[in-house]
Every structure is written in structure tokens, then in C-alpha cells.
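Here the complex is missing a single protein chain, while all its other protein chains stay put.
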Amino acid sequence: MYPRISRIMNLAYLNLVPSLNLNPFSIATLFYEPSTRTRLSFESAMKCLGGEVLTTENAREFSSAAKGETLEDSIRTVEGYSDIIVMRHFESGAARRAAMTANIPVINDGDGPGQHPSQALLDVYTIEREIANMDGIKVALVGDLANGRTVRSLAYLLAKYNDVKIYFVSPEVVKMKEDIEEYLTLKGVEWEESADLKELASKCDVVYQTRIQKEHFGERSDLYEEAHGKYIIDRDVLGVMQKHAIVMHPLPRLDEITVDVDGDPRAAYFRQAKNGLYIRMALLKLLLVGW
Amino acid sequence: MYPRISRIMNLAYLNLVPSLNLNPFSIATLFYEPSTRTRLSFESAMKCLGGEVLTTENAREFSSAAKGETLEDSIRTVEGYSDIIVMRHFESGAARRAAMTANIPVINDGDGPGQHPSQALLDVYTIEREIANMDGIKVALVGDLANGRTVRSLAYLLAKYNDVKIYFVSPEVVKMKEDIEEYLTLKGVEWEESADLKELASKCDVVYQTRIQKEHFGERSDLYEEAHGKYIIDRDVLGVMQKHAIVMHPLPRLDEITVDVDGDPRAAYFRQAKNGLYIRMALLKLLLVGW
Partner (left out) sequence: MYPRISRIMNLAYLNLVPSLNLNPFSIATLFYEPSTRTRLSFESAMKCLGGEVLTTENAREFSSAAKGETLEDSIRTVEGYSDIIVMRHFESGAARRAAMTANIPVINDGDGPGQHPSQALLDVYTIEREIANMDGIKVALVGDLANGRTVRSLAYLLAKYNDVKIYFVSPEVVKMKEDIEEYLTLKGVEWEESADLKELASKCDVVYQTRIQKEHFGERSDLYEEAHGKYIIDRDVLGVMQKHAIVMHPLPRLDEITVDVDGDPRAAYFRQAKNGLYIRMALLKLLLVGW
């Protein structure tokens, strides 16, 4: 009944034995940007494994960063108190800088508009559990593809499977950036842009919606308003989707998926969020004690 | 000497055996409003029982709520990572909404001017320990009865005992609301309003003082100033109280109880705050493993 039960079932799936005990290992979560899912699921993951957590909920204002300390100096300090650093930062490349400085593993939990690799791992895990087979799937990535780090990381990871086809559906102002498109082409992954969400919904296995990120529009709220309402997943879109297909979303969502979609079995986004716990347990186990 | 000792004594009183171990259960504390006592006592309670805690100290600004996520979506996520959600929110009814969404227990730790039921439990526990008998007691509720959620919840709970008499003492602008008065009348509980704090102090078993909540007055700081100094518990008021009677306060207090009262044995408010730990341990045990 309690999530604990389903957790244990998932641990079996992920080849984690419940008796594994990471005590006395500890992780430090350094969050320079707001988060609910990522921080809490990492902390829960470590605690489920018996390890300890040092938390910084608001590192931007309430750590020595507020006094002007460089990220590198903060990392050199925190690595003395923990075994893994789990970091979210508002600047693209920040995690890479931290990893180059640290003598312990650094997990990038989102670096501005850069990447969010642990999210991509849980996304692929969700697709595998929901659809069974990754090879040959058709995935529509929808919404803010320019600033959405999760779709960027997911596109990278999808490129590792066979015969995947990716569709980009986004307002002109937040189109997928060229670096990802070039990477996909290089890897021989078929991709195309489309403006017809409904047509795609009828033929894709996964419709992956994302939030238009208002914070990246600055004073151009007119552009935000225009982009914001353009591609909405509602009962109409759901109506044309295949029976086995799923709707995903990294969350948080505003109104880009209407709440009347939530009750449909193809609405996979809350199951997707729960999968974050298991994937992050697996990731911590991998880094701390090997596979 | 250390509080640990008295904790164990209280556990016996509450029928909690120290060997109880809630590992690997975890609670998530979601605080959308400032708190010291409530959050720390819940977290301490869970840790004393061997369980784990996921903390969000400032959910309003530093969770996905800051990006516009609905409370319901946040709850659907957090329930995947913990076994109980302990929530304080700035809106009346928020806890009820969360509980209707969640598949795990949600504890309301204060919802705006609504209710604060775990505080009422510890208040009754304090009265029982200090006065011995609940039936037939006379209780004066003093201060901000309109916005004070603790007195609202306490009035509800007092209605379950026999022959209780309740007095409301408050500035006109923050009078007890009709919903509570009607509930008491319906349950056959005697209550009356009074403006004579000293007369009541001389005959009541419990004088329960509360803070006038400046934050609810907005720009009408003149009304706040008028309400603020009206009913103060000082050595004069204490002087007329009976030997067995007690002064309670949910804390924090400003100057509505003068500090020269603190040293009197009838000043029960810091013992009351400590009781929060034991009641919350009992509550967590009840929800997670039964009674």
C-alpha cells in the first residue's frame, strides 16, 4: 500500500538488493536553483540505501557563494565532507567545472540550459518499463526545446538505440538547438521538425511534453505568451494516440498538459517522477560500490 | 540530564517503546511558511523513532512551486519518495487538498488561518499532564482568535471532553469566528466572550495566550497597534491565578506574555513546546505501524 512496497519491487527490477547498506557513505546535495523532484528523489534514494545526506536547499543565497566564493573553491571544500556531490546550477557547464575540480564523483542534476543526464536515464527507464522495447520507437519532443535541458539529454541518450525516430515540435522562438541536431545526424538518427502535434500524437509511441520556461524570456513576455499556449496536450490530442503510447513530462507542468489527461492510463508523468527514485538509487550504488 | 532522558520517560507515558524502529520509513516535511517548533519537532520525532526525513525548509521559494507547479502536482511527486507528508501551508484548506490527492497520509501542520490539529493534540496532552483531569476544566483562549489556527483546533478538541467551559478574550478586530462558536454550541459546550482577563485568570485552570499576528493586518498597522497591547499576561495577571492553574502559549510569543512570567512554575509554555516531540512521535507511530 505504502510506496515502500513498490520501491522494493523496483529494487528487484534494478538489481538492487534491499539489504545493501551504503552506510557510512554520504552525498552532499548542492542546489543553486529551485527543485522538488530531483533533490528529494536523490536524498530519498541515498537514505533508502542506508547512506547519509548533507543538504543545501538554497546554495545560491545561503552558502559562501553569497560571499563571492568561486564554485571551484566550494567544491574543494564540500568534497572533504562527502563521497559524492549532487549539484544543480543555473549556469551551463557548471557541473563540468565542478567535476574537473573534484576528486570525488559529481552528478550533474541540471546545469542551466545545458544537460540533465540523470533525468534522461529515468526517462529511458520509464519508456522501457512502459513500452517494453526501445528499438524502433518514435518519440515526439514537444515544447521548450531550446531551454529544456531534459529533452537535450534525452535526445543524446535515445541516439544509443536502434532505429529511433525523433520529432521536434516547438514554437519557433524555442526551437531545438543545432548542436543536438548535428549530433543526431552524425549518429545516423532520423529526426525532423513538425508543427502538427495531433498528427504526430497519432503515430508516436512517446509524446514528451515540456514546460515553456518563462524565466528565459526576460522582458519579452509577449514572446512567452505566444509560445506558451501553442502546443497543449488535452483530451483531443490524447484521443488520437495509440493504446500503447504514453505521455511523458519531466515536471513541473503548468497548463501544457490539461489536468483532465491525468486520469488516463497513458498519462505516465507521475509514474515517470517516481522512477527517479529507483534510477538514482542505481546510480548511487554504481558510483559507490560498483555494479 | 540531557533531554534524551526525559524523552525516554515520556515515551513510556505515551506507550512508545524505545526499541521501536521505523527504519526504513521516511517522512517528507513540506514547509511553505516559516516554522521552528513544528518542523524541528516532527523531524526530531521521526529520527528518534529511527526513521528518515526529507526536508523542504522553504517550499514556497525553493521548490517547483516557485515555477508555478500546483500543490496537487507537488504532492503526487513527493508521495513517491516518502511514507508520510507533513505540510505547513499559507492557505486555509491546502492540507485538505493535499490529502485528497495523496495516496499516503498527509499531516496538516497549519494551513493559513485554518487548523493546526497536531498542535491541539499536544495542547491537550500538556493540559492532561499539568492539570491531570480534562473533564470540568475552565479554559480561557486569549489574543488573536480570528487568525490563530491553534486556538481554533484546540476548541474543536476540547469539545470532546465533559463539562468543559471555554472563554474567548480578544480584541474586537480578531474575535473568534462563528464557525467555531456554532460548533461548540452544537456540541453542548458552554462558551462565552469576556473582556476581563484578570477575572478569568482567577477562576480558569488554563489561560491560553496567543500572538496577535501582525502579518494579517496588512496596511492597517493602526488596528494592529490597538489590538496588540490589549491583553497582556504579566505578574499582575499571574498573581490572581490559582496555584494549580497554568499559562500556555503555542509560541512564538512577542510581548503578550512578559518575560518575568517565565520563571513561575505555572508558566507551562516551554514544557508545552517540548511535549510536541512526544505527541508527534506517537502520531507517526500510529500512522506507520498502528497503535
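In this document, chain identifiers A and B correspond to the written order of the chains, with residue numbering beginning at 1 in each.
The rule we apply is simple: a contact is a pair of C-beta atoms (placed from the backbone, for glycine too) under 8 Å apart; a residue touches a chain by one contact, two chains touch by 3 or more.
Only a predicted model underlies this, so the values are computations on that prediction, with no experimental measurement involved.
Chemist: For the chain left out of this view, which of B:S26, B:S41 or B:S170 touches it?
Modeler: Candidates B:S26, B:S41 or B:S170; residue touching the omitted chain: B:S41.
Chemist: For a quick check of understanding: of B:T55, B:S74, B:Q115 or B:S153, which residue touches the chain that isn't displayed?
Modeler: Going through B:T55, B:S74, B:Q115 or B:S153 one by one, B:T55 is the residue touching the chain not shown.
Chemist: Could you pull out which residues of chain A are in touch with the chain that's been left out?
Modeler: For chain A, the residues touching the absent chain are 24-26, 28, 52, 54-59, 61-69, 73-74, 76-83, 103-104.
Chemist: May I ask you to list the residues on chain B that touch the chain which is not drawn?
Modeler: Those residues of chain B that touch the unshown chain are 2-4, 31, 34-37, 40-41, 43-44, 47-48, 55, 57-58, 211, 214-215, 251-254, 270, 273-274, 276-277.
Keep in mind that, in the parts below, only the chains that are shown with their structure count from here on.
Chemist: Whole-Å distance, chain A centre to chain B centre, using C-alpha means?
Modeler: The answer is 39 Å.
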